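Notes follow the structure.
Selected chains only, in their assembly positions.
A, B and C label the chains in the order they appear, each numbered from 1.
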Amino acid sequence: MIVVMTAGATEEQVKKVEERLRGWGFDVHLSRGVARTILGAVGAQKDPSMAPMLEAMEGVEKVVHILTPYKLAGRQFKQEPTQLRIGEVVVGGPRVVVIAGPCAVESEEQILTTARAVKAAGADMLRGGAFKPRTSPYAFQGLEEEGLKLLAKARAETGLPIVTEVMNPRDVELVAAYADVIQIGARNMQNFTLLREVGRCKRPVLLKRGLAATIEEWLMAAEYILSEGNYEVILCERGIRTYETATRNTLDISAIPVIKHQSHLPIVVDPSHGTGKRQLILPMARAAVAAGADGIMVEVHPTPEKALSDGPQSLSLEEFAEMTAALRPVAVAVGRER
Amino acid sequence: MIVVMTAGATEEQVKKVEERLRGWGFDVHLSRGVARTILGAVGAQKDPSMAPMLEAMEGVEKVVHILTPYKLAGRQFKQEPTQLRIGEVVVGGPRVVVIAGPCAVESEEQILTTARAVKAAGADMLRGGAFKPRTSPYAFQGLEEEGLKLLAKARAETGLPIVTEVMNPRDVELVAAYADVIQIGARNMQNFTLLREVGRCKRPVLLKRGLAATIEEWLMAAEYILSEGNYEVILCERGIRTYETATRNTLDISAIPVIKHQSHLPIVVDPSHGTGKRQLILPMARAAVAAGADGIMVEVHPTPEKALSDGPQSLSLEEFAEMTAALRPVAVAVGRER
Amino acid sequence: MIVVMTAGATEEQVKKVEERLRGWGFDVHLSRGVARTILGAVGAQKDPSMAPMLEAMEGVEKVVHILTPYKLAGRQFKQEPTQLRIGEVVVGGPRVVVIAGPCAVESEEQILTTARAVKAAGADMLRGGAFKPRTSPYAFQGLEEEGLKLLAKARAETGLPIVTEVMNPRDVELVAAYADVIQIGARNMQNFTLLREVGRCKRPVLLKRGLAATIEEWLMAAEYILSEGNYEVILCERGIRTYETATRNTLDISAIPVIKHQSHLPIVVDPSHGTGKRQLILPMARAAVAAGADGIMVEVHPTPEKALSDGPQSLSLEEFAEMTAALRPVAVAVGRER
């Protein structure tokens, strides 16, 4: 931690900062420049509140952080990439995994038809929402437990592990009883109550990036889960909010190599939410794989024009089969399997 | 709702869209232009899923919305501005209200000292967090129920109504038992489970705008609360995320007149979170009042440099007294009371 | 300048950085922390290329800047606020100035009618574009020199100094021959050729903030002009690009106090471009004045619905008179004149 004093900071103000740093157990390196006095605090920073406290002191211009605020999620804590085994699937290994299914579970026929088709086309896991976060209170909110049961039925028939979202801390136990992977949606990325709750549960968690979350905040959200003892976290990039309106969100492909550099956690990419448009899914899925993603999560529906949500960004069953076929050569081109 | 077909849309595709619209009970106006065919759907749109379903149909380029998606939160539902009575305070009336207090309740002495001082300086309500949403799992997370009790003690002594945040749906009842106004934080603006829960409770709700929420999404979040039967919602602008780094967030002052135009709900502004810097609070509070805000919510701490959170953006007790004095002439200049 | 080494940086890498810094004439403070080695470079940094050179060295994680990159535009170079005299108007003094006029000069009648009306309502300067930067090559591009002559005619009659835009370095001399203040538009804020050119001319410059410019980049653009010897620069905040679509841009009111803190240059605010909507101009103009702006620049047109550009954000002559009347009490409330 480095404390930069203002140009007009007095000797006394510098001294007070120094004393405080020493009081917290830091070694202090004082450096008086032409224009600024700077204090370097050497030692482990135990409490994240220290920096804002220093910044609130008189004569302090800013505090510069040297270390990342996340520990367990970082590469320095764990050098080798984390591989998660979910049934027979390994996320974070050589194989680029594909997670597919409808935005929302709507009926037995819909989910079973989809499950069979995506299985046949090579999907590794089945996604589908039973609890749906919807911008409008008047929109379809999901089949709830009934939806979970239909997902379980689809798993029983196809063998595909299930990824499904939880929104309410009260439902974590229920969802965990059915799901193989619990999804935290983008809007709940900083729902810390929910993060702690899934951190205490024994299920892998797929953590979507918030609409306007920095990569650092995203890793801090993962840290909440890890710090509760659940080390099985998969990150999911799904597009960030920018000024551009040609796409629903701007899929941040560069987040993939940044995450690979900063963290040991696996990362998958959702080009459906990331673009909002069916015709962009294939090129963006290819881009994600080329950039090093560990997997793709994509919305698939037997009849997108009848989907109760996200139809415009859902692939039909045929389009999905074409997509998986088209991903394979790209995966191989970057040294992965598919 | 207007459906714009692609340039190459076939007769049959147009017909399918028309049939579907009629099937849903709309009158359809068909307009064939030089370059595009357009279908105007006249009638009430009951289900928000209709537009995405249409967009997923072949030959459809886009669907243009004519009406706002919010109903109860809109000016058309209720012309006159909503005024909320909280104890002796009226939010949304002629008086510009001031809500002040520490980011987090830290101790009895801290909250009582603050409460007395802000009361003396003219504050109308006391804020203070007992449950704190923190980016880091290692940071101070609040005193929880103990904090709520201290807030109640401060209210008992000063008479100031209390504004405090709830994060967990399970805690809504508990928080409502102590608070006069329940706060939904920016990170939970689209925590729909929580919104429904406070919608069912008999307490006014202060709903902060999400970090990257559009004004429309913000009003839709309010709609969740209103649609559950709780009509007492106060909106709170607290800065949005932009690329600018000179401030913590970009306080969107223009949201005030936009909200006044679109909605009947009162709006207050939080220049502490909106800027992140103590020296910017006064000018931005003045700007908010000049633009028509119904109130200001500001962080105040007896010793900002010892605050467990948000010290750099907290006013000292003296600075707060200066601020309230400086707000009055601006309020009067725009025809308000203070 | 502080150089932070990566966690795995070798002794040799640290040594190479140290040698380089010493070679450039810096004193070096070396600080070896638990997790990172840090080098503090003390001395004047003469060349902005040093930091990127260091960052490109092996073992370097990042370089932290201590000083602002602008010099002449900064408060440390000049403590007292700059006041510019333009005819009888002083920008940056006690009076909040008002600059008004049409987006584009369209005809003699249009500009003279407007000039007379805004003069009568208390405007201090007349604005009007003769060279127009338009998103579409097919849109009206301005009357060019003919427009400048009409502006001069309006000045002759009303005595109002003229503010008008230059886009082409070749036209600087021509525009300077007519204008009292030369405007650099938002899209040209980093047109460095043009900045240098107006820096060499003897006319005050009104420098609009770029659509996505940080405050630091904006001050660096001003630095280009100042460094050529032209010290008469007025900054103009006109809204930044964000994800919000309810307004054309997001008017960054907090830029006003930030600029006042960082720079000695005067700042005016353009609520017309900042919002894009007529009904938002008055509240945002009031907000700007309340936050400390030195002036307001606003679009006015005798018949906005016939304006060749920017009609929806232009005030009618009556609306402008109402606005100036409504600004006065706010200016007084914050200790200014109007």
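In this text, contacts are C-beta pairs under 8 Å (C-beta built on N, C-alpha and C of every residue); 3 or more make two chains touch, one makes a residue touch a chain.
Since the model is a prediction, treat every value here as computed from it, not as a measurement.
Colleague: What number of copies does the complete complex in this structure file have, with 3 given?
Modeller: Every protein chain is the same sequence, and there are 4 of them overall.
Simple rule for what comes next: only the chains that are shown with their structure count from here on.
Colleague: Among all chains, whose Cα centre is located farthest from the one for chain C?
Modeller: Here the answer is chain A, farthest from chain C.
Colleague: Please state whether the interface between chain A and chain C is built from the same residues or different ones, using more than half shared residue numbers as the mark of same.
Modeller: On the two sides of the chain C and chain A interface, the residue numbers are mostly the same, over half being shared.
Colleague: So what's the Cα centroid distance for chain A and chain B, whole Å?
Modeller: 26
Colleague: Once you find the CA centre of chain B and the CA centre of chain C, what distance in Å lies between them?
Modeller: 31
Colleague: Where the centres are mean C-alpha positions, what is the separation of chain A from chain C, in Å?
Modeller: One centre to the other, that is 38 Å.
Colleague: In chain C, which residues are in touch with two or more of the other chains?
Modeller: 242-243, 245
Colleague: Across the complex, what residues on chain A touch chain B?
Modeller: It is residues 47-49, 52-58, 69, 133-140, 167-170, 187-188, 190-193, 196, 211-212, 217, 220, 223-224, 227-228, 241, 278, 304-312, 314 of chain A that touch chain B.
Colleague: Can you name the residues of chain B that touch chain C in the complex?
Modeller: So the residues of chain B touching chain C come out as 212, 214-216, 240, 242-247, 250-258, 261-262, 274-275, 279-280, 283-284, 286-292, 329-330, 332-334.
Colleague: Which part of chain C faces chain A closely enough to touch in the complex?
Modeller: 2, 4, 7, 29, 31-36, 38, 40, 42-44, 64, 66-67, 76, 241-243, 245
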